[in-house]
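All protein chains but one are shown at their positions in the complex.
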Amino acid sequence: MSASATPAASAEQDEALAHFDALIAEGGTIEPRDWMPDGYRRMLIRQIAQHAHSEIIGMQPEGAWLTRAPSLHRKSVLIAKVQDEAGHGLYLYSAAETLGVDRADLLDALHRGQQRASATFNHPALTWADTGAIAWLTDGAAVINQAPLCRTSYGPYARAMRRVCQEEAFHVRQGYDLMRALCEGTPEQKAMAQDAVNRWWLPAVALMFGPPDTAAGGADARTAAPGAAVSRRAMAWGIKRHTNDELRQRFVDQCVPQAERLGLTLPDRAIRWNEERGHYDFTPVDWDVYRQALGDETHWARQRIAHRRTAHEDGAWVREAAAAYAARADTAPEETA
Amino acid sequence: MTTTSDAPANPTTPGPAVVAAVGGGTAPAPDADLAVHLLRLGDDALVLGQRLCQWITRAPTVEEDLALSNIALDLIGHARVLLDRAGRLDGTGRTEDDLAFTRPEREFTNALLTELPGGDFAVTVARQLAYTHYAVLYYEALAGCADAELAAFGARAAKEVAFHRLHADRWILRLGRGTPKSARRMRLGLERVWPYTGELFDEDDVMRRLAASGTVPSPAPLRPAWERRVTEVVARAGLTVPAPSWSARGGRDGLHTEEFGPLIAELQSVHRQFPGGTW
């Protein structure tokens, strides 16, 4: 925008920015037609799109078990859960669209690898117990991450997140319940549960909260710096309310007693109660650990996107038909009674 | 489920339930017949639900992932009620999960329509059209039966399937009157599934005995109404109802397609891998 060169426009800009800053400072909500800094808009689009993509891609590892769920009750629960994830994706895409982007463009960006889903789902769901571990750990992490987002500064995002959070609570509970049933079952069932926890713990603890962003996260101040800069910005704008490492600690504190009740061992020998801190210690998620958890450049990282792209391409003729039908002038009125 | 404390243990035999021996021989008790029938209905719902689950994460839009999973969820719900009741009636005491996860393929009695493999979205729409129009009619009829438990189930299921029918009606219209490509695919979809629709209305000795005793209605008399309704919807979509030269049968007797084996193997795989497991 070259218009900002004129003094009048720049004064207007300054006033708008001051108004925006004041609203943020008093904990107010920014709504779609409010003026907002470009950086704020870009950060929101990136975060909401990644979040939406994660819901849609996240349907795959569990969706793969819908046809194999070992009881009709569990099958129903899993269908309801995967369905919620589709719903959450849709809530979030529509929140992103209030920022002037198109869902089709966001999905194209995902399909072309220009935008990403959470790397957590670059891991395969190898057994039935994985559906429980994903729900208990990954969704458990998501709830901790997302609860503060219900108060995030951008109105449509906060409203979408309030719906998401209400529904995620069911996901975590059913995941824990599924794991408990396995742990109370045969030794083979319990072994399957332990194996799943062994594989899903690191992706949950490392990837669901993002890279280390404080020295307390285990990284030294220098290595935490890049993460910290992004977090500071997001917190200043009220998009984020806590550092990655604060939330990660909250997650570990929540999971350790739950795992004990289940009789499962979390695969981190460093986990122990620290009386002084009032928290559980655990292996710091530094950048090496983080990268190790990423699972980038693996079969599954590619497969998730390929699966999604195939569905998109196979469905093109159906979407074309729906659009053509709606566009036809001679479409007879429908009787839906 | 309504269980009044002093209700007879078997509420399924209404007053005039004199066992009507059709075609001679010793007729099984009405309970056994009813168990066979409910198992068929339950298997229809289970197998169709299983097929729809295969769409989830592969549908043309995320909205459609949601819509198809909604339908699958209702169908699994129907299967649970029906299998549970069948297990209580047939004297074996098998649970819904015993029936779903431990029977071999030959003991499944779903109509072949419900097990037809994948195909494109148009095949799914064609199958949903045929099944949902049939199921609304049948469950509405079931809602009028003397067995309070079954009647209540029929009333609830009819409402749910009516929503699935709207979904099918909506899509056949959009595909039939969308693009030339979608119209062609929709026509092929109808042609693919139509030979399998007749089996839904078949009546064998079991069904005849149940209908004669007034225990549950037969689907056979519902066929003209079904024909009328689907013909009307298909015509609105600018298509014609196929007139297949043959009609598939066998599912009710456990004679399935070759593609059925893998479907059941997948359904039962985890359950079978953990003998004695609790879920």
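Labels for the chains are A and B, by order of writing; each one numbers its residues from 1.
Everything below uses one rule, namely that a contact is a pair of C-beta atoms (placed from the backbone, for glycine too) under 8 Å apart; a residue touches a chain by one contact, two chains touch by 3 or more.
One rule holds for everything that comes next: contacts and distances are computed from a predicted model.
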By UniProt, of "Septum site-determining protein MinD", "Ring-1,2-phenylacetyl-CoA epoxidase subunit PaaB", "Sulfate transport system permease protein CysT" or "Xanthine dehydrogenase family protein subunit M", the chain left out is "Ring-1,2-phenylacetyl-CoA epoxidase subunit PaaB"
Going by the contact rule already stated, which one of A:Asp84, A:Asp139 or A:Asp286 would touch the omitted chain in the full complex? A:Asp84
Of the candidates A:Tyr40, A:Tyr176, A:Trp200 or A:Tyr325, the residue in contact with the absent chain is A:Tyr325
Tell me which of B:Ala67, B:Leu99, B:Ala157 or B:Met207 is the one touching the absent chain. B:Ala67
Who touches the missing chain here, B:His167, B:Arg209 or B:His256? B:His167
Interface residues of subunit B (partner: the chain not displayed): 61-63, 66-67, 70, 166-167, 170, 174
In the full complex, which bits of subunit A touch the chain not displayed? Write them out. 31, 33-34, 80, 83-84, 87, 90-91, 93-94, 97, 102-104, 107-108, 159-160, 163, 167, 312, 315-316, 319-320, 322-327, 331, 334, 336
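As a convention for this text, only the chains that are shown with their structure count from here on.
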Contacting residues of subunit B [partner subunit A, same complex]: 46, 50, 53-54, 56-66, 69-70, 72-73, 76-77, 79-80, 83, 96-97, 100-101, 120-121, 166, 169-170, 173-175, 177-179, 181-182, 185, 236, 266-267, 269-271, 274-279
Under the touch definition given earlier, write down the residues of subunit A that touch subunit B in their complex. 56, 59-60, 63, 65-76, 79-80, 82-83, 86-87, 89-90, 93, 128, 181, 184-186, 188-189, 192, 307-308, 310-311, 314-325, 328, 331-332, 334, 336
